[in-house]
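For reference, the structure discussed in these notes is given below.
Here the complex is missing one protein chain, while the rest keep their positions.
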Amino acid sequence: MPVPAPNLYPDFNTIRLSHVCLNVKDLSVSKTFYTDILGFQISDETRDHVYLRAMEERGHHSVILQRSDAPGTVEVLGFKTFDDDDLDKADVYFQSKGRSTSWVDRPFQGRTLLTSDNLGIPLEFYHKMDRLESIHQKYALYRGVKPLRIDHFNCFSNDVDASVAFYNDFGFRVTEYTEDAASEKLWAAWMHRKGGVHDMAFTNGTGPRLHHVAFWVPTPMNIIDLLDLMATTGYVSNIERGPGRHGISNAFFLYILDPDGHRIEIYCSDYQTLDPDHEPIKWDLKDPQRQTLWGAAAPQSWFEHGTQFVGVGLVESTIDASPIIAP
Amino acid sequence: MPVPAPNLYPDFNTIRLSHVCLNVKDLSVSKTFYTDILGFQISDETRDHVYLRAMEERGHHSVILQRSDAPGTVEVLGFKTFDDDDLDKADVYFQSKGRSTSWVDRPFQGRTLLTSDNLGIPLEFYHKMDRLESIHQKYALYRGVKPLRIDHFNCFSNDVDASVAFYNDFGFRVTEYTEDAASEKLWAAWMHRKGGVHDMAFTNGTGPRLHHVAFWVPTPMNIIDLLDLMATTGYVSNIERGPGRHGISNAFFLYILDPDGHRIEIYCSDYQTLDPDHEPIKWDLKDPQRQTLWGAAAPQSWFEHGTQFVGVGLVESTIDASPIIAP
Amino acid sequence: MPVPAPNLYPDFNTIRLSHVCLNVKDLSVSKTFYTDILGFQISDETRDHVYLRAMEERGHHSVILQRSDAPGTVEVLGFKTFDDDDLDKADVYFQSKGRSTSWVDRPFQGRTLLTSDNLGIPLEFYHKMDRLESIHQKYALYRGVKPLRIDHFNCFSNDVDASVAFYNDFGFRVTEYTEDAASEKLWAAWMHRKGGVHDMAFTNGTGPRLHHVAFWVPTPMNIIDLLDLMATTGYVSNIERGPGRHGISNAFFLYILDPDGHRIEIYCSDYQTLDPDHEPIKWDLKDPQRQTLWGAAAPQSWFEHGTQFVGVGLVESTIDASPIIAP
Partner (left out) sequence: MPVPAPNLYPDFNTIRLSHVCLNVKDLSVSKTFYTDILGFQISDETRDHVYLRAMEERGHHSVILQRSDAPGTVEVLGFKTFDDDDLDKADVYFQSKGRSTSWVDRPFQGRTLLTSDNLGIPLEFYHKMDRLESIHQKYALYRGVKPLRIDHFNCFSNDVDASVAFYNDFGFRVTEYTEDAASEKLWAAWMHRKGGVHDMAFTNGTGPRLHHVAFWVPTPMNIIDLLDLMATTGYVSNIERGPGRHGISNAFFLYILDPDGHRIEIYCSDYQTLDPDHEPIKWDLKDPQRQTLWGAAAPQSWFEHGTQFVGVGLVESTIDASPIIAP
């Protein structure tokens, strides 16, 4: 199935990914990791939650750590709409697609619509989150990898064609993709709303699961500083893959695992894609530089490990996953 | 006059600044400067024009060098619309504002509407420019400052309040601004369409004139490499100001002058502003860190020199320009 | 007077500069500046002294902050010899040059010979300083500019020819120098023992005074991070000059003033000079790129301000200092 033509006039306007809520076992252990090592700033904390933002974010949070009996699962992926009306339009839209919707109470983020995508991934949409003072020039606060903002989600999908069609319908546009020549099926796709390479990506595999959430830093030096820090503060085994550069997206990357096994990508580079006539780049599944322009081969865990969404069952992909894993 | 509320639903959709046409005396001298020193790639050249793009741009050109009897003047500032229909809507819109419009023939960029803003700055809008193959991963081509993309225009305006109101009306949103407390007039403002700090900025002064066009690079190292190169290849006197960091926009900057005196900013940092509820940051005209978070004071030339738009007369500002120039 | 031929077999072997003792008014204020902003590590502190080292130094201290009634003066410049015998040879040597010598008690640094150079600059030599555990891989300790090691001293001399001859006699070798063509006198000279551009430099001016002590960092990014930090933590006025690149030494530099007016250079680049046949580079006093390969002109203070050595009188230079100060 070819990549669908972009839907330039979707039913409602999602402007960008916004936040993720991660279930963790020990809030104190996780908080140390996200603040001392990664360098996030705390916006608020309660007995069961820690709300975090990166250095240039003015919204209240981009990461919520939630104490949970099911640590290592993901509660929800959050998105911000352009207008308040877009929430009502989204409500109608998702119902029309057969997805159930509900209005939920979320601290700090106003009216919030909870729904799910075609595979069951829990999504929430809001328009108005509390806005905080600007801290990007408070250089004394910068620590760890000095994260600037949340960049994207990447999920395992057991049917990438279906996932791409679903998100394409409400306006996500494909920037790069990999096709399996034999089956003519999509192997992976990167889709954006905010004008970069992606807000959301899908990779073939048992799904749905979150593969990683990524945060943007401006230079490879941020990543090297983080590696030096993690390697000498007891976190060396949390480094999973990298540094290296992907062919796809041209990203200089590092993948690490948080104390509960949530995979974090530190993502550097990216490029501007906001032209509506921006042509997606097609990659050959057999091109080894698709995955790794240069750098060590990814470990097996990187292809296999993902984190489940709370209460969402798994389905195996019908496409053989071995080609992508082979060296 | 306070900053106007953003117009979130303008009559037509401009997605970003796109290109500038600069009049030059000696095409060969200019070409050497833009390719060997700055590192632009040539998309096309004719007897009278050289078309250039930066390394991640897929559109045909972001800079046009044009042989001219009026070197050191600016021909036009170019913008890209979201859809082809937006061009017709823009035509109606600018006429309604009393600006004359015409459809002009521009190589490589399809149907193009030529008009002007409230001060007479010549603007052109198009939707469809020729698209070129991706070169951002052809690392053997990278040279000079390794520019990635055009970032913004900055113009002297003799009435910043009027300029901001005019661009606000068709959807440009203010991200940062400086107000003169005494007169309650805007001294300077930064306005965006594409989700960064600005596509267009205005500064108080004799206008309209182009203060500079800026190109984006990812790290301060790009700028330091350029300084080393310029300082040892005969271009040391083309370095005007920097490196330094602005308070406004948080940009790590360098200002240089091309062989005809067109000012180029090499711009690093920036931050994401696409939230419709992104609050503009207000700066005090008396805050010295507004201009220069750190770095040497700007030379007089930086406050006074700009390049005129072809055939557009100048008007002095009614606000005294001395405070901003004083050390 | 031409640069003297290097004395490759001096009477005693000085291996490198080692430390400086700076007199300060408020030990607590100075300590904050050197640790929180510059990132030095504390080796020891008493009521009247704070001992500091940079991140790769294994010797106990390279900076001593000393509470004093004469803040803003310099107590002594310290050097390390190759062997213990070298101290006795140095004792004989300096006495033969008519300089008085004495053995002084210095905590942490063993047998120490106090003497002075031809202009009266107090120098101390030791062989054995306490050695501390390696911390260069304790990345969690890195802060501020992340200084790696002390690099050099730079002093105003009222007779640069005499200063160069004096240090040349005990083995310091000239790497770069500036000559005043008219008078055929040395204007400035850079001299090393440890195989870099300099351990000690002299510049024409009222002397003797310390112009600055320099610390080495590996990349310009260290300096830019420091500028961002100082500019937003109340130290913006302590930034005196830079960043820029010197022609001489090819150093990417920043000059800052500590709370007592001691000038610190953060020094990046340098090159290897340990070949005994390494030819010094001669600079023309009229070459503006000698001082500044690129970057803003140095402020007047940079040419005029220095810190006196305790109890050492000043002598004006007989060479007119204006050429070097003129833009």
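Labels for the chains are A, B and C, by order of writing; each one numbers its residues from 1.
In this section, contacts are C-beta pairs under 8 Å (C-beta built on N, C-alpha and C of every residue); 3 or more make two chains touch, one makes a residue touch a chain.
Predicted, not measured: the structure shown is a model, and the values here were computed from it.
Novice: May I ask which residue of A:39, A:243 or A:259 touches the chain that does not appear here?
Specialist: A:243
Novice: Which listed residue (C:137, C:301 or C:318) would be found touching the missing chain in the intact complex?
Specialist: The one listed residue touching the chain not shown is C:137.
Novice: Looking at C:32, C:219 or C:238, which residue reaches the missing chain?
Specialist: That would be C:219, which touches the missing chain.
Novice: For the chain left out of this view, which of C:4, C:120, C:195 or C:299 touches it?
Specialist: Result: among the candidates, C:195 touches the missing chain.
Novice: Write the list of chain C residues that the hidden chain touches.
Specialist: Those residues of chain C that touch the unshown chain are 8, 15-16, 56, 58-59, 80, 82-83, 128, 131, 134, 136-137, 148-149, 194-195, 218-219, 221, 247, 250, 269, 271-272, 274-279, 281, 293.
Novice: Touching the hidden chain in the full complex, which residues of chain A are there? Just list them.
Specialist: 219-221, 224, 227-228, 230-232, 236, 239, 243, 245, 252, 289, 293-297
Novice: For chain B, which residues reach the chain that was dropped from this view?
Specialist: Here the touching residues of chain B are 137-140, 219, 221, 225, 228-229, 231-233.
The rule we apply is simple: only the chains that are shown with their structure count from here on.
Novice: Please identify the chain lying most centrally, where each chain is represented by the average of its Cα atoms.
Specialist: Chain closest to the assembly's C-alpha mean: B.
Novice: Considering chain C alone, which of its residues make contact with at least two other chains?
Specialist: 219, 221, 228, 231-232, in rising order.
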